[in-house]
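The next block holds one structure in the form of structure tokens; read it before the comments.
A single protein chain has been omitted; all remaining protein chains appear in their positions.
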């Protein structure tokens, strides 16, 4: 439904043309310094009208915090917030309303609810993501202060154009037995993950942090725009400085929750963590991340094909994953399709829309990542604080009771 | 934690060396005919020792139903079930216990819990999936009887060897502007999805329903086995005859729940639904699934790049998705790694294990798919039955209140 | 936390001095006619300043519906709503802030959160109940339209003054073996439950529907007010026309959920359903509600000591229960107590407050009752609609498969 999380819980409301969209964030730790600007920054990175690659609708999206904060400090009680919709009138009836937009939610919402919002797709509106981004910004503030966690997403492909250093795609002409060439994780990619910042990402209007590639992507998006078409892409996200021990076996493994979170973002169709699909081609002997003691004395792994998660639980290495966004369904090109009642016909242009969503999806991905990590941090805090009150275990062999690595949540 | 689902809810327990593994299934509709054999069939497809491709441990895995059923009919109350473990003793201490297995859950479990099960990875044991498979078999029985839903999974790749007809991989040498070659969904693949059965799948020990490919896969797996190594692969799953209207906006979109379910299976690293990552390269004008009225009068789509889900809600077309399984972490080859305390060393062979998990993963994927669909069916039943008791809507324009298509849940 | 319900779910936010209080109602069936007035009516019954028995603060409490409704019809998506706070400034510091108010939440909130809202008790503010009342009004609208369900609460005692016809209190001088006098349920009380309406209740400023008793209660409350003191009381609630079959064994029995809901209302300390504590004195042979076939052919019970619930599940008879509200903790009388740091002292007057909360608690009790019934109606709809799709049971003896009574949800 419209609630996400167990201990850090966000509930959202709102469609395109109602009075406002908003959220209630429950479970935020008390004592967190929080200003509207903490939330506004990410909302502004999400809003349309930032460049000529996005829809020209210029929405202000100013957040109004309602509760749960006094004198700039969270009280531990629910934080209500909302963003007014500029256009609050239900849309007028038009001929295009006879047609469910192909691959959009118009038809499935009507099937589900038996009644249709004037905006068609109801909650599938991109404005619904405002509540997520706001909630994610709050979670992120905590994670930064408590653990120094950094979450950075960026565009890794648009159409067929890929950031060169990212994970290489599955081999096109497979040689069954050729295990020798397995350069899945390039050193450039590993370095990118370790160093990329939001400031660097925002230097490029595509949010792909590679000048030449970004330029090619820009052209590709503009070509889609000019032809009243659309194009998809992928977003890659890295989470750094994650404590070990996060993730709840067995159904709420961290990668399962991340996948859930990411595929709840509109227009997503695919998710992979660590070496992902490409890694399925690599033998275990090469894919396994051997352990080592780092210079600072902490345990780590020599490689990080796992993407920071083993057995559903974080091991302290960087978490990285990639999400596929389909080409937006709403295009202005004429489409041969059928009306709600099955009558064949042609659906012509309606509205103004993003030709490609991935640049604006970046802060949404970061927000959902923050929500997942935050919820699991709270869960693990409950466990660890509870175990800490018990007497030391003396009945087990020492190899079964080892002191944690010092990097645990 | 160890519970999955909202209205149809499975809770599991059990590690490798405890007395039993089991599950409680809560929320099963009353009046469902159910025999132990309904559950046993899928458990037997999951168990090891089925062929020389899997671990030689020959576990019987006989299910014992405990409650919730009388005279072969479900009562609507929780169904308790368990499967005895053959080896119920905690493992003996051995030198290999000094080493956390690379890319396995040994180390992260210890970080999380501060105490280690003798089996190392605790709940990350493959035996944990027994409860899922049993629960899924019960859900599936309902879905079959109530809607004729068919759920079939099969192996679509092992290492670099792919089922020829499946979705083509992303283009290797991308031409930025070449939109003409977009043969993502081959007609063979569409036909395969529409016709494949479990009987057909089980004809091949790899569970890849293509004779020549299966033979190549077999060789690849045996090569991994012989070299004390392992290899990964992918499983594709199709769900047919799904009613429209399933999926809960916004956080519990159907694809989000499927992704969650699939990535909760041990060793999974990737998920894609419909055209997936490959589809991100295709312009919206080609990717959109136009509507049409079918000969039987029902609404449908001309193509099915969406994979049966639009806006997070089923549209009645086949749902299909693909899951990536990494190469198993437990291998007998010597590995240079470190002990729990950071001491470098070499971890040598331990135990007997599957060189490739995808053949045995097939029934687990089917089970998790059943659990997701079942839960959403119950959710939508609640909504639809509730709306049906309200007076007809007379204040809205007719285009906003349309009769459902006849295929809704 | 701040969310109540499984399928019909309300989440609230807001303290006394923040910008607004509000709620998100998720899971409302689509197609429900809903106007602001449906919600406002109950909010106005809840607000202070209605009579000289309540606090003179005259809050307008005008609801602003934000989403989920178009053209007066619910869309099935979340309904956001809020009520502005008149006084949005955090309170000024005053000497009374050195003292936690005795029996109030000031001290426990500080213990829990480590930080204190300027209003002291944070979410324990009576304004928090606005979201509940609004949500309850929406649930109630559905229940009325779908089942003709009527929910009426009224004041049954203030201090020692009781509505004469209500359940007699436990015997003062118990005779161990005197089972003959067990007039727990007077015919007048049964009639009252069957006929009482909100209109009748609202004729009395105490909301006790008995002229003479109401007058005595009024005097008692005014006496408390004049002496800068407070007094407690009880509220009784009846739910009529409830379908049978509501309530989820075993932990979510209907009475358990009602008790949970009622004791989540501020200042409550006690709950009893049906014959309650008094009924524990009555032998089973007299307490049991024998079955009979009613004239209209439906099944019913001759008596209703059970209060409409048997085994945690509704039987179609009226549900009635009683809630005890303590005397408000905030009084203006000087109190000998201690400061936060333990320094003994005297806490003198602060603010203006209700000398007795029960008259204003009436719509809150009705709201929480609506929320519980609504959630259980949706749960049972899911079950019943699911079972209805299964083939008829032919393998059980007919006495084990009986057609439902025609009154089921």
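By letter and in written order, the chains are A, B and C; residue numbering begins at 1 in each of them.
Basically, a contact is a pair of C-beta atoms (placed from the backbone, for glycine too) under 8 Å apart; a residue touches a chain by one contact, two chains touch by 3 or more.
Treat the numbers as computed from the prediction; the structure is a model and nothing was measured.
K.L.:
Which listed residue, C:62, C:250 or C:348, touches the chain dropped from view?
P.N.:
C:250
K.L.:
Which of these touches the unseen chain: A:76, A:102 or A:159?
P.N.:
For the chain that is not drawn, the touching residue is A:76.
K.L.:
Which of these touches the unseen chain: B:79, B:134 or B:358?
P.N.:
Here the residue in touch with the unshown chain is B:79.
K.L.:
Among the options A:14, A:30 or A:131, which residue touches the chain absent from this view?
P.N.:
A:30
K.L.:
Just the residue numbers, please: which parts of chain B touch the chain that's not shown?
P.N.:
Against the left-out chain, chain B lists 1-3, 9, 11-15, 18-22, 24, 26-27, 30-31, 64-71, 73, 75-80, 82, 90, 112-115, 117-118, 122-123.
K.L.:
Using the document's contact rule, name the residues of chain A that touch the chain not shown here.
P.N.:
Contacting residues on chain A, toward the hidden partner: 6-7, 29-33, 70-73, 76-77, 142, 145-147, 249, 377-379, 381-387, 389-391, 393, 395-396, 400-401.
Note that only the chains that are shown with their structure count from here on.
K.L.:
Note whether the interface between chain A and chain C is symmetric in residue numbering, meaning over half of all numbers used appear on both sides, and answer same or different.
P.N.:
Copies use mostly the same positions to touch.
K.L.:
In whole angstrom, what separates the CA-based centres of chain A and chain B?
P.N.:
Chain A and chain B have C-alpha centres separated by 23 Å.
K.L.:
Distance-wise, how many Å sit between the C-alpha centres of chain A and chain C, to the nearest whole number?
P.N.:
Computed from C-alpha means, the inter-chain centre distance equals 40 Å.
K.L.:
Residues of chain B that contact two or more other chains, please.
P.N.:
249, 383-384, 387, 393, 396, 400-401, in rising order.
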